[in-house]
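Here the complex is missing one protein chain, while the rest keep their positions.
Right, chain A next:
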Amino acid sequence: MSGVMLQSCGSCGRVWQFRRGGCPQCGSTAVREVTASGGGTVWSVTQVMRAPLPELDLPGGYAIALVTLDEGPRVMCRAETGLVIGQRVTVGLGADGLPLARTS
């Protein structure tokens, strides 16, 4: 399991990431916590060369990806450098506790 937490609707089956009290699709409040399997596909990716915080401003920058998980939701992750849109990845938690997308 990936360690990336999601929520799932007990009524319509929709799965999402951002914590809510009800389903954004059908409104049901039968919400369950689930852990993402970790499989996903890169929806988009960028190499950030100018960080919003000075402590993150590293030479060469760092990659951020939006990954569409196999369960359905799109989640934002740190990413290995060099990923491309459409690529299969595994999302897990990195050493810093942040989600990280890597080639499987």
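As a convention for this text, contacts are C-beta pairs under 8 Å (C-beta built on N, C-alpha and C of every residue); 3 or more make two chains touch, one makes a residue touch a chain; residues count from 1.
By our rule, contacts and distances are computed from a predicted model.
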Which listed name, "Rod shape-determining protein MreD", "Binding-protein-dependent transporter system inner membrane protein", "Acetyl-CoA acetyltransferase" or "Anti-sigma-W factor RsiW", is the one UniProt assigns to the chain that has been left out? "Acetyl-CoA acetyltransferase"
Sort through A:Cys9, A:Val31, A:Val45 or A:Val91 and give me the one touching the missing partner chain. A:Val45
Hidden partner interface residues of chain A, rising order: 16-19, 43-54, 56, 61-62, 64, 66, 74-78, 85-86, 98-99
